[in-house]
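The other protein chains are all here in position, but one chain of the complex has been omitted.
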Amino acid sequence: MGKDIREDIAWAQINTDVLKSLESPRRLFWVIIGVAIAMIGVAVGCEIYQYQNGMGVANMDNPHVWGLYIATFIFWIGMSHSGTLLSAILHLMHADWRKPIYRFAEAMTTFSLMTAGLFVAVHLGRVWQIYYAIPYPNERWVWPNFQSPLLWDAMAIFTYLSSSVLFLYVGMIPDLAIVRDNIHPGWRKKLYTLLSLGWEGTDRQWRNFRITYLTVACFLIPLAVSVHSIVASDFAMSQQPGWHITSFPPYFVAGALYSGCAAIITLFIILRYVFKFEEYMTLSILKKTTRLTFAIAMVWTYLNLIEYATVWYGHDQVAKDLLIQKAIGPYAPFWWSMNFCGSIVPFLMAFKRFQTSIPVMFAVSLLLNLGMWLERWMIVAPTFSHGYYPWTWDHDQWPSFVQWGIVFGSFGWFTLLFMVFCKVFPSVSMYEVKEMVYHRTLALKKDGLATKGAH
Amino acid sequence: MSLSNLLENWSQFRHEHPNNDKPHEEYKWAMSIDLDACTGCNTCSVACYAENNLPVVGKEKFAHGQAMHWIRIERYWDEDDREFADQGAQFLPMMCQQCEAAPCETVCPVGATNHTADGLNSQIYNRCIGSRYCSANCPFKVRYFNWYNYPTTENVWPEPMQQQLNPDLTVRTKGVMEKCTFCVQRLYSAKNNARTEGRLVHDGEVQTACQQACPTNAISFGNLVDPQSKVAKQWEQQKVELAKDKQLKDAEEGGTDLRGYRILEELRPYPSVMYLERVRESAI
Amino acid sequence: MHRILRLSVLLVGMFAAAGSYAIDAAPSLTTADDLGPQVEQPIEFPHSRHAGLHEAADSADPSKPAKGGMEINCMYCHTYARRGMAAGIPPLRKCIGCHQSIESVKETPRIKKLFEYWETKKPVPWKKVHDLPDFVRFNHERHIQRFYFQQGKPVQEVCGYCHGDVKTMTVARRQKALSMGWCVSCHQKDHPVDATSSKTSHGPNDCFTCHK
Partner (left out) sequence: MIENSFNRRDFLKVLGWGGTAVALSGCGNTSVEDGKEFVTSYSEPADYEIPSIGVYFNSTCAQCDAGCNIMGRVREGRVLKLEGNAGSSINRGKMCGLGQAGVQAHYNPDRVREPLLRNGNKGETLTWEKALSLINEKLGGVKGEEVAFLTGGISGHAKVLLNNYLEVLGSKNHYAYEAVSPGVVRAANKKAYGVEMPRLHLDKARVVVSFGADFLGAWVSPVHFSMQYGQFRKGSRPEGRGVLVQIEPKMTLTGANADHWIPIRPGTEGILALGIINALGASVPADAAAVAKDYTAERVSKDTGVPAEQVGKLAALLKERSPSLVLAGGAAEGYAHGSQNAAAIALLNQVLGNVGKTIDASDTLQFTQIAPTTGSRASLQVLNDSMAQGKVKVLFSYGANPVYTAPASMKLVENLQKVPFKVTFAHYLDETALQADLVLPLDSALEDWGTSVPEYLVDAQLSIQQPLMEKLYPNTRGIGDILLALLKQRRAEDYKAYEDFYSYLRGAMVQNKAALGGAVADDDSFWNATLSSGIVKLPSAAGSILAKVSAAAIVLPAPAAEDASYPLHLIPAVSASMRDGRHANLSWLQESPDPLTTIVWDSWVELHPKTAAKLGIVEGDILEVTSRSGSIKAQAYVFPGIHPDAISVPLGYGHEAMGRYAKGVGANVFKMLDPVMDKETGELAINETRVKVSKTGQRVIVVKDEGAAGGKQMGRKIAVKLSADEVDLSEEV
């Protein structure tokens, strides 16, 4: 059992440790930022090229009209679920081990949603007309089509994004106050003063704070579930083989949590290293997260097998053909590695000695996310190249550098947002860690008294 | 524009399929194609290029599957892999089936494709934002997306070729979806003339470009509401009903001597195009 | 707790208010008479002179001088309007037809210019004044047939509904919004099908009607 947070750690110590992460960054930080910006540059370049010449340069075709954009869009939406899981769900479950890590998980939620949103725009043929999809009273006297899952999607994502931003912010107020009080005067102090909304830590403030936080948390959970269910309905509500599957919504949600947790492990390890948070992001937390991830991985695997089974034993020959095609057709390598990364690799997490081994977990978490990205691609692409209508089957459709470039860049974009966040806001929740430590010392004291009484 | 107005017009905005509360009143445009007469000569396709301002994309883009032929001739071989195709090939002209319950219509986020009172599946270029969801959900894959900006692409309409463009319909620019419209520009001008004379369009008054060109008269097109129209007679005789997903032909007993069918009917899009099975002589 | 309740009630209220305002605002957007730009034409054609009202001077009331309008029917010149989608501009021959026999104005600069075009057989390069986007197909014939011939409305009212009060203009200028909502607002109204019967019908509301 790895060393857990010391219960005798001084509260002041916590502040200084965490606040350190807001001080002027190490060189490595700038390197990462630089790389991220370079990646964004690639994506922007590709997008401009595509904007000017038309979607053709992404090398999609009729009927293969969707590609990596949609796949990666789902991937990022999926990412976003972990934060809500850790902070909201576990919050309600009073799992206090989450406390040191939920802050950056929430940040992840927000930023991956922001990334996902971009893909909606990138994917459109006439992005300059995107406002047609917004339901507002206009001089054309026409509304968007409220029947379209794509429209629900847009709305759900926007709601989710706005409320998770709210959640993140509300949760930060006490910490912002701490920062405000500890930072030397300057524009940043002003910023924190503004953001901390005059937090004094009075009883009344704490009471209201708790109620608000709880309410938002409760509000967020159904939202999180609905968002990915709706993304799933983009496919489930269509008529196409490989998409028209009842189990898609839970399947997607599970997949989302899965990739989300995997991402948390990755970032956990990175932050732990970059900001020297060994004190707080302890191995025992890693272990708990890993176990959680493993559980979800199994759920996902189960739902995945369910899907195959329903298709296989279903009457729908076309869908069955498609499944076979996935396994033996040109997409086979990706499909198999998807299944491998998604369902076999997680078993490493079942072994105790791996659960706390940083390098192994780092590799595993990356593999899991690769698997999950492939999963999304394998949902989107094969249906087009091997759908209902044989005449239009198209087995050698391959995304062009434009698609790859934009997908690649999106990771840079996410990294940039995240790194900046870690420098501007405390990425570990100080007040909650303090609570945690406090509770534990109480518990210890009780034990202490008990032992005395024995004499 | 009030919300109430939106709710009122909802049913008109989305005409589901004809056995619901709003059956077609004046017109229901439909087609029937006799595969026994179709020779696969591709005339219909070229005529469509001429009528509907279809861009010629050239070899490279064609290779990428970006061809824009609204009506394509599919060529199938018998699958009992015999040494020679001694039964000949089997040709099938495939264009938008103008489904009554079109899968493409429900999914479009901006309602750029929806149903008209005449049973057409309209595609509105200037409303389209290019999400391509319609094509993704089309079982027949007869929707074609403007992957490039063809009006400005070299050698698509070089001077003076753009003078051939038909002013009756828009020339599509990059990023919009397009598909067969049953030559809607012809339908509307025919309806317009008829209305001026205070009557309905009578059979044969309006022809689609493909039908007009077809040298063997394999394609017939008309108003299914008008019982005197050739199409209505053919559908009637083949016992193919618009609002059914299983026709008498497929019934166990009876109906075997019919050859009218609709493609992928079991998916319940209720297509407006009936095909007549190709016949082959058994004596030779 | 009811703090939050109060807050949420307030928020909902505000949203509702804003929404309803926007919804009511929408129609007013589309009925406003916003004048289009002055269009530079090769010949400043005086519509008021041709289509304007004709009144003799009122000797009793000096404030009413003679109005020299000819009260010419719009469709006398814009002949294509009742026969095709485009109203078109009158062919040069049409103008000459009258003007070669109107000595009084023959020497005025505008008419001189007109005859120059005629002699060189050059079409007059008129500019479009009511120019819808290229993907909108307004059908003049349909509307003229419907409202002028079948419903028997006065021609200036029929044309005027979209073109404004042309008879008071010199060079025509756009007066109506001609936005989609503006068209739809009329297509949703019920109009009597002809002069006599009480039967009414509204305009078609499928997109294909105007967008092909």
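Per-chain residue numbering starts at 1, and chain names A, B and C are given in the order in which the chains are listed.
As a working rule, contacts are C-beta pairs under 8 Å (C-beta built on N, C-alpha and C of every residue); 3 or more make two chains touch, one makes a residue touch a chain.
What you are looking at is a predicted structure, and each value in this text was computed from that prediction instead of being measured.
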{"item": "Chains on display which the left-out chain touches in the complete complex", "value": "A, B, C"}
{"item": "Touch residues of chain B, complete complex, unshown partner", "value": "34-37, 39-43, 45-47, 49-51, 53, 56-59, 62-63, 67, 69, 72-77, 79, 82-92, 125-126, 151, 155, 157-167, 170-173, 176, 209, 212-218, 230, 233-234, 237, 256-259, 261, 263-264, 275, 277-284"}
{"item": "Positions on chain C contacted by the hidden chain, ascending", "value": "36-37, 39-40, 80, 83-86, 88-89, 91-93, 117-118, 121-135, 174, 178-179"}
{"item": "Touch list for chain A against the chain that is not drawn", "value": "317-318, 321, 385, 388-396"}
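Going forward, only the chains that are shown with their structure count from here on.
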{"item": "Of A-B and B-C, whichever chain pair has more C-beta contact pairs", "value": "A-B"}
{"item": "Computed distance of Cα centres, chain C from chain A, in Å", "value": "56"}
{"item": "Averaged-CA centre spacing for the pair chain C and chain B, given as whole angstrom", "value": "37"}
{"item": "Contacts with two or more other chains, residues of chain A listed in rising order", "value": "137-138, 141-142"}
{"item": "Residues within chain B bordering two or more other chains", "value": "1, 114, 127"}
{"item": "Residues of chain B that touch chain C when the two form their complex", "value": "1-3, 5, 9, 12, 114-118, 120, 122, 124-127, 168-170, 181, 184-185, 188, 192, 195-196"}
{"item": "Chain B-facing residues of chain C, complex", "value": "23, 26-27, 133-135, 137, 139, 141-142, 145, 181, 188, 204-209, 211-212"}
{"item": "Contacting residues of chain A [partner chain C, same complex]", "value": "136-142, 208, 211-212, 215"}
